[in-house]
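A single protein chain has been removed from this complex, and every other one stays in its place.
What follows is chain A.
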């Protein structure tokens, strides 16, 4: 043994983990694994419960009559002359029109804002602020959006103005940030080669953007917009104060109160029970408001889920082919 290589003798046994220590570590690992799986199961319970109860309670009253009549002429728990118990036709029309109004406002603005951020901004200070504020805007409470639309229309159209378009304005406030975010993501992944090839051919910036960039990103933008619609179509609170509630069908977006599906669900829920005359026959149902609420909730959930599905399918099927 060479003399220079005499290091201190290390007692490696000192570092050997004791058996109980290893076991404790393994136990902890197992415990965390169980907890994590448990967390997942816990989260599944409410989801399944929500879907299950909505479907089970909803199908009871969900039929053609429910979908093709409004609430006009519905008295207490009595059957209407059409043989049903009132329906959601007016709410479906209201939801479609108000959401369409919100789309018309927010999708062009949202896309153009994304175009500004991606194509024109060049990381300027202004664009930085706008990006941050779009993020912040997506967190605005929906009821504040409702209050905003309400106060704005009270100034323009006199106090107490309530119409469907007011609801559209409130919803578009919630929808714009979602559209901007998703469109921005989509525009960002359009390959720069495409833009440069277009510029090299002498095409102006506007034409490059509309004919090349937006066209390439179209599927992503469409899917993002559909998901944004799915988000606002279930909004209740802002519509409660801007679009109001009515029992009959109103097809005019710009005047008069308008019912939407979520508001309908809430209104039926808050009715609790319907009155029946003392000697009513079996066709008079006292629990009909809750049953109507569940049925309308089922319609709403179906609409939202179908929209989500379409949005995801569009994104998947027509996805932009980037360079891997």
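The rule is simple: contacts are C-beta pairs under 8 Å (C-beta built on N, C-alpha and C of every residue); 3 or more make two chains touch, one makes a residue touch a chain; residues count from 1.
Following the convention adopted for this analysis, contacts and distances are computed from a predicted model.
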Complex member absent from the view - protein name from UniProt, among "Phosphate transport system permease protein", "DNA2/NAM7 helicase-like C-terminal domain-containing protein", "Glycine reductase" or "NADH-quinone oxidoreductase subunit L": "Phosphate transport system permease protein"
Selected from A:35, A:75 or A:313 as touching the chain missing from the view: A:35
Touching residue (missing chain; options A:171, A:221 or A:237): A:237
Contacting the left-out chain in the complete assembly, out of A:133, A:189 or A:251: A:133
In chain A, positions touching the absent partner: 25-26, 28-29, 32-33, 35-40, 42-44, 46-47, 49-50, 53-54, 108-109, 112-113, 115-117, 119-121, 126-127, 129-130, 132-145, 147-148, 151-152, 154-155, 159, 173, 176, 180, 202-207, 209-210, 230-231, 233-237, 240-241, 262, 265-266, 269-270, 290, 293-294, 297, 300-301, 304-305, 308
